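With one protein chain removed, the remaining protein chains of the complex are shown where they sit.
Let's look at chain A:
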Amino acid sequence: MSDAAVPAAPRRIRMTVIGPILALVLLVVAGALMNPNFLGWDNVTNVLARSAFIGIIAVGMTFVITAGGLDLSVGSMAAFIAGLMILVMNSLVPSMGVGVPVILVGMAVALLAGLAAGLLNGILITRLGIEAFIVTLGSMGIYRSLVTWLADGGTLSLDFNLRSLYQPVYYGGIFGITWPIIVFALVVLVGEVVMRSTAFGRYCAAIGSNEQVAKYSSVRVDRVRLMTYAALGLLVGIATIMYVPRLGSASSATGMLWELEAIAAVIIGGTVLKGGFGRVWGTVIGVLILTLIGNLLNLTDFVSPYLNGAIQGAIIVLAVVLQREGKAR
């Protein structure tokens, strides 16, 4: 903003782009000043791996929101899929033994269940024409109850030997970069390409900005919408595959509020909540901002932990204000 000589139009565009990045940079600088370990390799990989679950889901959410939809069920869906995956793998141990095949079956179950759950949401929304908010609010409750029921109110734990075998999927990696980070990066790359350079990405934006016009322009609106929900479901499945090996358990508290974190990340990143414009790389910045706030608050003793939520809320609003300000001028 200091450079007054720059013409108005480019500056406008730049501010909406720079807003989230600026917030992220500020957080990183603040973190580095407050704690020397902040930029240490361990902490950086911790933060990135932690962001992976919400991040993978948020990439899918970017498409859903861009196409004018919403999905509140992703957190409970992740919990349900995690529970289902653990049950299936545990039940296969006696017949198949502890080995890679069992884990592959578990992964397949997670992907299929995610895809099916996403399709179910999508079909209810597009074929029956029910509001996305209501459909996914309903499925949110259903999956949350189902996992509580599967776990009998307690916790589902993966067979101990199987967990040891499966653990490297979260903790292992190549060249010191763990698998969740690699998968997250791949998902982001694919998402960015699809959003920017494919017909599907443009259809999403078209539907989100004006459904009628999109329909008259011979975009198959219902089909594209259905695909966004199905893709999101599949990504929830992928996130769960990364999540289960971390602690090897699922309970009714798993994935609590993930849906809101994912939606917040998407909006912080510059995607419009009403639809019509989406930015996958922005979502990544949004996820990183959210994770970094929690990380920073843990690494410093500046504020009472009772106020963590308030700080988090303030930074989220600030990050959005920062980019909207550019637009308003």
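We take it that contacts are C-beta pairs under 8 Å (C-beta built on N, C-alpha and C of every residue); 3 or more make two chains touch, one makes a residue touch a chain; residues count from 1.
Definition applied: contacts and distances are computed from a predicted model.
Participant: Assign the chain not included in the display its UniProt protein name, restricting the answer to "Dihydroorotate dehydrogenase", "ABC transporter substrate-binding protein", "Nitrile hydratase accessory protein" or "3-oxoacyl-ACP synthase III family protein".
Facilitator: "ABC transporter substrate-binding protein"
Participant: Identify the residue among A:Arg50, A:Arg225 or A:Arg279 that touches the chain left out of the display.
Facilitator: Only one of A:Arg50, A:Arg225 or A:Arg279 touches the chain omitted from view, namely A:Arg50.
Participant: Among A:Ile56, A:Val102, A:Ala132 or A:Ala151, which residue is in touch with the absent chain?
Facilitator: Touches the omitted chain: A:Ala151.
Participant: Using the document's contact rule, name the residues of chain A that touch the chain not shown here.
Facilitator: On the side of chain A, residues 35, 37-38, 40, 42-43, 46, 50, 148, 151-155, 157, 171, 246-247, 249, 251-254, 256, 294-295, 298-299, 301, 305-306, 308 touch the unshown chain.
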